[in-house]
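Note that this complex is displayed minus one protein chain, with the remaining chains in position.
Order of writing sets the labels: A, B and C. Residues in every chain begin at 1.
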Amino acid sequence: MIVVMAKDSSAEHIGEVERRIESHPGLKAQVFNGIERVVIGVLGSIPPDLKDEIELLTGVLEVVPISKPYKLASREFHPDSTKVVVGDVVIGGSEPVIMAGPCSVEDEEQMVATARAVKASGAKILRGGAYKPRTSPYSFRGMGIEGLKLLKLAKEETGLPIITEVMAPEDVETVAEYADILQIGARNMQNYTLLDRVGEINKPVMVKRGLAASYEEWLLAAEYVMAGGNDQVILCERGIRSFEQYTRFTLDVAAIPVVQRMSHLPIVADPSHSTGRWYLVTPVALAAIAAGANGLLVEVHPNPDLAKCDGPQSLTFENFDALMQQVRSVAAVRRSPVEVT
Amino acid sequence: MIVVMAKDSSAEHIGEVERRIESHPGLKAQVFNGIERVVIGVLGSIPPDLKDEIELLTGVLEVVPISKPYKLASREFHPDSTKVVVGDVVIGGSEPVIMAGPCSVEDEEQMVATARAVKASGAKILRGGAYKPRTSPYSFRGMGIEGLKLLKLAKEETGLPIITEVMAPEDVETVAEYADILQIGARNMQNYTLLDRVGEINKPVMVKRGLAASYEEWLLAAEYVMAGGNDQVILCERGIRSFEQYTRFTLDVAAIPVVQRMSHLPIVADPSHSTGRWYLVTPVALAAIAAGANGLLVEVHPNPDLAKCDGPQSLTFENFDALMQQVRSVAAVRRSPVEVT
Amino acid sequence: MIVVMAKDSSAEHIGEVERRIESHPGLKAQVFNGIERVVIGVLGSIPPDLKDEIELLTGVLEVVPISKPYKLASREFHPDSTKVVVGDVVIGGSEPVIMAGPCSVEDEEQMVATARAVKASGAKILRGGAYKPRTSPYSFRGMGIEGLKLLKLAKEETGLPIITEVMAPEDVETVAEYADILQIGARNMQNYTLLDRVGEINKPVMVKRGLAASYEEWLLAAEYVMAGGNDQVILCERGIRSFEQYTRFTLDVAAIPVVQRMSHLPIVADPSHSTGRWYLVTPVALAAIAAGANGLLVEVHPNPDLAKCDGPQSLTFENFDALMQQVRSVAAVRRSPVEVT
Partner (left out) sequence: MIVVMAKDSSAEHIGEVERRIESHPGLKAQVFNGIERVVIGVLGSIPPDLKDEIELLTGVLEVVPISKPYKLASREFHPDSTKVVVGDVVIGGSEPVIMAGPCSVEDEEQMVATARAVKASGAKILRGGAYKPRTSPYSFRGMGIEGLKLLKLAKEETGLPIITEVMAPEDVETVAEYADILQIGARNMQNYTLLDRVGEINKPVMVKRGLAASYEEWLLAAEYVMAGGNDQVILCERGIRSFEQYTRFTLDVAAIPVVQRMSHLPIVADPSHSTGRWYLVTPVALAAIAAGANGLLVEVHPNPDLAKCDGPQSLTFENFDALMQQVRSVAAVRRSPVEVT
C-alpha cells in the first residue's frame, strides 16, 4: 500500500501517518521523499480496512492499494489453472464445455426433449431454472422443487449433469441435492449470506458477474465462496450494464482473457442473457469461444415463442445444433499451434 | 402495449400477431396502418411476459410497453403521497427527516454518545449497522445480534427510533424485533427472497437503489415488498455506478424529483455512501434537500479516523451539527411559497 | 410516432395534440382508445423535432418514436450490404480486411519496416497517425504533414493503401490528398463540422464509435457524412466507456451483429484501443472476427517499448503474424456453410 501525501503536508502529518501504520502489529512504514511530494510505503500484510483508516488522516492525498484484496482466487498466488470436474466433464480443460437448456423448467416433455436435443448436438451439461429471479413480482417465478425433480428426471434420461440457480440461502441444501453445479445469479453476486452458504457445500458453484461489478469485485465474490472452503468455482461473464440499451446487457468479451490472467478459475460466457435476442446469440457465443472462454451457457427451447421465460433469447434445436458446429471449429483454431514465421 | 411491425412484414405475420394477442383472455388487438409500417395496439390488462412472447414472432420489429410494470408503487394509480409514520416521526411530510449514526455498531459508548449527539443536532432516527455487507470476506462484517442490542440500548437512552440493515431472509424476524425501519441495501435490491420476506412484516422498509438499477427496476423492488402486503416503503437514492470513480458512486440527484413524480412513496438520499468522502457529504446532502428529498441518511462517528468501517465518509459531531443547521435553512426555502411576479 | 396520453388527460388535451400534429403539412393523427389510456398515432413523414414539440403539451405522458431517425445508413431502406472499395481491397465483402500499422508515424525506417511486415503477414491496408488526438496537451501530438508524407512513402514501397485520422475541418483536403481512407476518431464522432466536411469529399470515411455513443447516435454520425453526399462509410467499434476501467474501454462485441442488422454499412473493430494492453489484442481481435466483423484495425510497431504513443497496446511483428494466421482460420469458420442435422 502506498500513501501519497499532499504537497503541503507537514512533518507532523507524515509522522502521524507513520505512527498509525506501525500501530498495527507487523506493519512498517517507509518514507520516500519525492520532488513534489512525500510518499509512504507500507510493508507487511495489509488488513482490509487499513486504506479507509489512513485515508482520512490530515495531509493524506490518496491511498493506493498495491496488493489485490483477493488471494485464493488470484493467479499470482495460484499459478496453475483450476479444473472443475463434474463426472467426466472437465471445465477449464482444453475443450470448451457447453451448458444448454431452457431458461425455466416448464414440464417433463420440454425438459426431456431439450436434454436429448442438446446432448445430441454436443452439450455436456444441462441448464434449466427452477427458481427464477424476475424483475417484476408478477412474472413467472419458476416451479421450485418440482422443477428440480424434472431436471433430475432429464438427467436420468440423458446422463447430462445439471446446473441450476439457487436464490435463497435456505434453499442451498435442497438445490445441492439435485444439482451438479449451483449457479449464483448476477443479481445475487453480492448476496453475501448466499455466497457464505454455498462456500460450505461440496459442489461446484458458478458465480455470474454482477451487472455493475468490476473484475475485482467479481473475484472477491469468488473469494467469499473459496474462503468458506469451496474451491470449485466457475466464473460466468453474462454482460454488464452500460448506457447502450438495444441489447439487454453489454457482453464484455475482454473479461475472458483478463480474468484468465488475474485468476486461475475457469470462465464461461452467457451469450443469451447478455444479448436478449436470439439472432445475436450465435455471433456473440462464437466471439466468446474465440476469446478463449472455457465454456458457454446457452438458452435452448423446443418452441421459443411459447417459452414461459426469455423466449426472445432462446435458440431452437436447429439453431443450437448449427452453433455447436461452429463452436467446435472456432475452438479448434484456438487450440491449434500457431507457427511464427 | 404497441407492437411495431417491420416494413416488409406480410399480412400473415400481422394476422399471427393478432391471433397470439387475442389468445390471451381479455386482450384485443387493434391494427393501425401507418405509411411506412403497421403498428398493432394491445387493449386490455397486459400479462408481464407478453412482451417477450410477441417480440419473437416473425415480422415484429419492436414491442413498446405503454403501461408501467409497477402498479402499487405508481403515483398514477395512487395520487396521494404516502407518509411513513414511525412513532411521532413522519417520513414524507413537510419536514425532511434526518437519520444519522455510525456505519457499524462498535460498542455501547460509541452508540450512546452518537445517539445523543445526533439527537441534540436534530436527527430524528438513529442508524447503525449490525449486519454489514462487505465487498471483501476479510473485512469486519458487523456485530450481528449484539449490535442490535446496542442499538436498542441507544434507543432506550434517547428515544430515537432505529433503522438498520437486514441482509438475510432468515434474519428478518430478529431484526424486525429490534428495528423500527428495516433497510434493504443496494446490493440486495434484487434479492427477491429477501424482498418477499420483508413484504410479510408490519414494519417500514427502506429500499436502497441498486448500483445499476433503473428507476423502473427500483420501483419494481418496492413493488415486491408492497405486493407482499407491506405498503410502508421508503426509497433511498445512494448513488449509482458510473464511469467516474473519484467518488465511490454517482449520486443521481434528479432521481429525487423523478421518483416523486413516478411514485407516491417518500424518497431520501444517502450522501455518505454515494460520495465516500466526508468533505463531500455536506454539499451533496444540501443538494438532495434542495432537490426535495424527504430525508437523509448520514454517517456520523465520534472518531471517524478510528471507525471500524467507512471512516472516510463519516462526519464528526461538529460537522454534523453544522450540516443540520444548513439543512434546516435549505428545507425552509423549499417550503416557503414563491411569489410569481 | 406514438403519443401516449396520461390516464387523466382530458378530451381537450387530446384534441390539442391532434391539432398540433395536423398543423404540420402531410401529418395525420389517429386516436386509439385503450382501456387505461389514450394513445395517438402519427401518420406521415415525421420532422426530426416533432417529438420535442409534442412532448410538452399538457396531458402527454410519453412520445415513442417508431421510425428511426437515420435513413441513408439504414438497412431497412437499403437492404443490400455496402462494399467500400479501395484499389483492389473490398471492405464489406466475404473476407475480413486487416488494417495495421503504428499508432503514430515516427520516421521513415519505422513506417517502411512496419508496412513491409504487416503486408507480409497479410494486412491489406496500412494505418498510421499523423495527427494524434491526445488527452493531455503535453503529449506527443503527431508529425502532421511530415507524417502524411512518410505514409505516402510507405505506400509507394509496398502498394498498401493508407488509412489515417483527420482531426480538423481545415485539414480534410490535405489529408484526403495523401490518404485512401479518412478516419474520424471516437472523440470527434459528434464533431459535426468535421462530419459535414468529410461528407463533401470523394474518399471512404471510417467513423469510429464515440465513447458514449449509442448505436443510433453512431449511425446518425454516419448519416451526417452520407447526407453530405459521401456514401463510402465504414463503421468502427473501438470500445465504449463503462464502469470497468481495467481495460481502457469496453469492446462491445455485440455491436458487430447489431449494426449489421440495423445498417448496410461495413463494420470493423479496433482491439488495440479498446483494450489498451497488447496481451488482450489477440483474443479480442479473434472475438470480433468470430462475431462477423468485416475487418480489424490493429496497432503494430517494430519496438513497442520504444513507441512514441500507445506502446502498451501495440503488437510486435511476430505477434501480429501469429494473429493473422488465427484470423484467417476463424474467418474461414464464419464463411463455411453449416450443415443442419
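One rule holds in what follows: a residue touches a chain if its C-beta (ideal position, glycine included) is under 8 Å from a C-beta of that chain, and two chains touch if they have at least 3 such contacts.
Just so we're clear, the structure is a prediction, and the values are computed from it rather than from any experiment.
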Sole contact to the chain not displayed, among C:10, C:33 or C:193: C:193
Residue, one of C:21, C:57 or C:113, that touches the chain absent here: C:57
Contact with the hidden chain (one of B:15, B:79 or B:283): B:283
Residues of subunit C in contact with the chain not shown: 48-49, 52-53, 55-57, 69-70, 133-141, 167-170, 187-188, 190-193, 195, 210-212, 217, 220, 223-224, 227, 241, 278, 304-312
Footprint left on subunit B by the chain that the document does not show: 120-121, 212, 214-215, 240, 242-247, 250-258, 261, 274-275, 279-280, 283-284, 286-292, 318, 321-322, 325-326, 329-330, 333-334, 336, 338-341
Subunit A residues that touch the omitted chain in the full complex: 2, 4, 6-7, 30, 32, 34-37, 39, 41, 43-45, 62, 64, 66-67, 76, 241-243, 245
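As a convention for this text, only the chains that are shown with their structure count from here on.
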From subunit C, the most remote chain by mean C-alpha position: B
Rotation, 0 to 180 degrees and nearest 5, that superposes subunit B on copy subunit C via CA atoms: 180
Interface composition of copies subunit A and subunit C: same or different, split at half: same
CA centroid of subunit A to CA centroid of subunit B, Å: 27
Interchain centroid distance [CA atoms averaged], subunit B/subunit C, Å: 38
Whole-Å gap between the CA centroids of subunit A and subunit C: 30
Residues of subunit B touching at least two other chains: 241
